[in-house]
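Part of the complex only, each chain left as placed.
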Amino acid sequence: ACGGSPADSATADVTDPELKALVTAAQEEGTVVLYGVPDEKVLRSVADRFTELYGVEVQPVRLVSADLAQRFSSEASSGAPASDLILMTHSPFYADALQKKWLTPVSSAGIPDYPGDYPADYLLSDGDVPVVSLVPTSAVYNTDKVSAPPESWQDYADPKYRGQLAVADPATSPANLSFWQLMRDTYGDDFLRGVAANEPTWHNSAVPGTQAVAAGEDALGHPGVEAIVRNLTESGAPVKTVVPGPTTGPEIALGLTAGSEHPNAAKLFAHFVLSKEGSTLLAEVSGAGSPYGTGLPDGFERPQPVSAQQEKQIKQLLGSP
Amino acid sequence: MRPARPFEAVSLLIGVALIAVVMVPLVRVLIGMFWVDGQFTVRPITRTLSLPGLGDLLRNTVIVVLASSAVALVIGVALAWLNERTNARMGLLTDSLPLLPFLLPPVAGAVGWVMLLSPESGLLNSWIRDALGLVGIRADSGPFDIHSWYGLVMVYAFYAVPFVFMNATAGFRNLDSSLEEASRLGGAGLGRTLRKVTLPLVAPSLGAGLLLCVWFGAGMYSLPAIVGTPAGIEVLSVRIVELLTFSYPPDTEVAVGLSGFVVLFVGVAYWLQLRILRRGRYAVQSGKGGAARRIDLGAWKWPARVVILGYVLVSTVLPIVSLVLVALNGYWTPDIGWGSLSLDALRQAVFDDPITSTALANSLGLGVVGGLVGILAAAAVALYVARHRSALSSTVDAGIKLPAAVSNMVIAVGILLLFGGEPFLLSGTLAILLIGYLALYLPQASIAADAAVAGVGDELPEASAVSGATPFRTFRKVYLPLMVPGLVAGWALLFIRMVGDLTASAILAGTGNPVVGFRILEVFTSGSYALLAALSTVLVVITALVLVAVLAYTRRASRHGVRASVGGV
Amino acid sequence: MDVLPTSESADPVVRVEHLAKRFRRRDGSTVDAIDDVSFDVQAGDLVVLLGPSGCGKTTLLRSIAGLETPDDGVISFGDRVQFSPAEGINVPPERRGVSMVFQSYALWPHMTAFRNVAYPLESRGPGRRNKAETAKRVRRALGLVGIPELEQQYAAQMSGGQQQRVALARALVSNDALVLFDEPLSNVDAKVREQLRVELLSLQRELGFAAIFVTHDQSEAMQLGTRIAVLNKGRIVQLASPLEVYTKPANQYVAKFVGTMNEVLGTVTATKGETAEVKTDLGVLTGRIGGGVDIGDHVAAMWRPESATLSTDEPVAANRLAGRVKASLFLGAATEQVITVDGREVRVQVPGAAVLPGGSDVWIEISEADLLVLPAEDA
């Protein structure tokens, strides 16, 4: 009871009447439940800034995409959604959810300034599903074992890294498949064969692989997840990420839960994340890219869907499970 | 026939309600699969059978499960025999230590072993290399590799040993030692006696232990995912989870189809166990003269103790030590900075983080309450079943034990679907977690309660009835006090399981109702082994304290000649 | 509950009529555990149910207590019907107001002796009796069975004999008109058993309750029963005083089950009033007719070891057998002589220590009155 409610301490300077009304409505709701795939720390930082600006609390739930989709759809189909908005890797899930009316189309939700000057490339499904974050796939390496950072992805096929690769099974996510397809397109199939010849250790998520690189079990890992590596570096682990060449990566899209408990707070949060400030902040704290252009490495390409045929070929070339 | 008494009607009602909680969601999933657009379809079956690589999956699963069960059988029986039948026992120490792997969530255990036995950076490997270096043998990797068949089987086996140990212990404890002595006098030495007499006599207990091993092994996810996948060994459970999570929408059809194989494995194991039981030629507890005398190992006593403690050291202490070291060091590395170990991660993961603190409090509260509700309900049902040997009571009994054979994930999703929305609206509450835990762990509660009821026997309640006590008074004054030690033990088991649960928690917990299991998953997926280790360590410490306290209590409770055990121990 | 039976009451304490109970075994076969059993127990009566294992004693007792539901028949206590499927009556055990002593004591291990004994009082009349009254009655019951000092002990801290006494006190404390005993003494020491029997008897005579007592030990049955009901395969084959059962067994089964009998099979050659002449392998024997026996019938001639006498000279009596001593077993109060007669073993029991040298020739003499002629049953 001391210090007053967060609403009193809101610092945002709001002039737009539409936004002002939304802020008031959001403050009345008081809190917003966010399901997100970005790292907990990232969600926390963005949430803190949001709370500081508008005096609305954020409760982030952080899980991997698959678990979130599982939860979200179970909750939605039972008619009792717990989330107010989601930040999830873009996938057919969004189309499905929109169609089942689990999500409110963002374009018709009445978010102030939307789409406004939001980069049009990133407005999917006619603006119903905006992409808010681009996570370029990077390489992760152990600074004790690798003297100079890899200069090209082709280092992964260098025989000196034989038995020194920790790679996530490409099948674990569509973004991984896109990445390897990009590699095929860029360097040719022989590159993938070269990686296979180095006998990588396959993991079924990025976590154990990155940990193995940090521990020195392997020298190079893939994919490097910025958030995990940051955690490790903060603890003093000898591990770094680098983007040695063209890359792609998952896109994180935003969705508004239909029939949620705090629709206005959700809209306000969406407004914040879609604004240049919010988007840039998200890009900075997560080490990812923003549609507004910050944080994207050279040679970044939007992920392309991979056909079942291509997926099979990739698996075959890499010799992955 | 006498009309049903109110007390019995209530027991029956509880049983049926508990079964409904599990069965309704399950049946809904099944109907949804086989009844598409108003007509019956066998597509899930045909799709499952045509899954590429199905043969490898099945073969790998069978090999891992059978091999680890066999190893666990040998180790578990040896430990239980030394502890129960010989003077190598060291009181509470050897009673409780082999159960420790129970307390370490498999995801933490798997990570612990990876950190110990990765070929290059495994702590244990590096220590062994250092030691070998002293005698001039140098190597850059090895000698062990956790990501291998033997590594996977070993880790599985460590987790399976408690099941065998618990059951074998119960079997040995009930064995009339004169059966063994008769064999010694017949001219058979210790070894032949063990082979020809002791083991065949406790066959049902060993069968029950093996059954649980298969049960556990066929459904286990974290161990094969973390240890097996890098070794290129894929098993059913991993594939099932992948089908449910790697793509959207989840391929429930094939996932449930594959679960059918899991149910099949467990079914076969169950059938074998039933056959052992049906033969009926095993030792049953004799009322009189069955004083269990321990075999004096003489000079072998201390070597035997060293073996027991050595096993505990390798199987449990090592992974926990590696978790603690990593938690203190901040990240996994073979070059532990001994000087700079700090409690930061521990503090950060457990005490500084408000959600974790809430999660811890929630989990402990749910464990206490859920354990209590679960064991009391199971006791009421067990009593009903024991007193009414009818078709209805057997159905209730079977129904309550069924969830053990079904994928936990399926049950958890089913419960969210059933209770999350109208009219219950329990989504995001502690109540839905409670229901989930109850549904998942009821079989264990039921087994514990059965044992507690069986321990009371028929005569004591009958004496109460003849003394003029109503059934409810008999329950309150005779059954309940006599069952308390058994129920407390059952409660402890439930408490440990519920506090350490990951599956139901992943689906049912959230910001509104965080629990430890959910936090562990979050921490794991966000990639901090140090936090994972810290959280697991705290969990192990708390549950171990509860376990030891309860074991000590049940030992003391035998004062009145009342038997009790924590899952047989 | 406190109604002690009065001798004026016309109704017996227990009346069992045409009771039947059939069990289905696991293999599908059925057993007639009780088969059309009827009997009465009067006030002050101690009826012993005697029979070999599996003859239905326990089932009968449990049916009376209400712990088992018979298939047919009527059970009434005094004028109150307790069980009658025809009338749809089946009073549950807690409302029948009988007490029972179980074979394995069945003391509640979590209660002291005092609490065990107080339990029936508290269960039957909660609120009706005050604490002081209960305590007084419990102490009196414990005093009656001779263990007032064990009040605060738990069962695990008592010897078998002491536990059995607590069980007895618990059955007696509520002063029921009927007390049931299911082999209550079979788990205690031979020495203690002897002692408890005598105490039980004097308690029963003193308190005047009616009792049904199950045993398969015939000497126990003889010592305790005012009447003995000998059971065979679920049926009562004889219900009479111990003396009558011993000396006038209704048939060969009872004769052999109660006490030791020497037996020779033969054919009746002549009858004269109450006596019959039987031609046997050991010669012609004359004895008292113990059941419907006619000339030409296949019969068993039977006599007790203690009713024969031994002599070295040939006696003049009609029933005399020449034999040779095979073994002498000293039993303490008596000596049992195992004597071979024509290749068969015959037992003769003589009082005191009389160890005869093995191999010596002797004559066995049996009076006509002691030799019983009964129809031979097929094995």
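Note that the chains are named A, B and C in the order they appear, and that numbering of residues resets to 1 at the start of each chain.
Following the convention adopted for this analysis, a residue touches a chain if its C-beta (ideal position, glycine included) is under 8 Å from a C-beta of that chain, and two chains touch if they have at least 3 such contacts.
Everything numeric here is computed off the predicted structure, so don't read it as measured data.
Each chain type appears once in the displayed model; counted over the entire complex in the file, the copy numbers are A x1, B x1, C x2.
In this section, only the chains that are shown with their structure count from here on.
If the chains shown are joined wherever they touch, the resulting network is a simple chain of contacts running from one end to the other without closing. Note: the chain lying farthest from chain C is A, by mean C-alpha position. With centres computed from CA atoms alone, B is the chain lying nearest the middle of all the protein shown. The mean-CA centres of chain A and chain B are about 36 angstrom from one another, to the nearest whole unit. Computed centre separation for the pair chain A/chain C is 88 angstrom, with centres defined by C-alpha atoms. Chain geometry summary: the mean Cα position of chain B and that of chain C are 53 Å apart.
Residues 33, 39-40, 59-67, 69-71, 73-75, 77-80, 82, 91-93, 96, 169, 171-174, 201-208, 210-212, 214-218, 225, 227-228, 231-232, 235-238, 321 of chain A are the ones touching chain B in the complex. Remark: chain C residues 1, 65-67, 69, 90, 92-100, 102, 104, 106, 108-110, 119-120, 123-124, 154-156, 170, 174, 180, 187 touch chain B in the complex.
By the touch criterion stated above, chain B contacts chain C in their complex at residues 1-2, 287-288, 459-460, 462-471, 473, 477-478, 481-482, 559-562.
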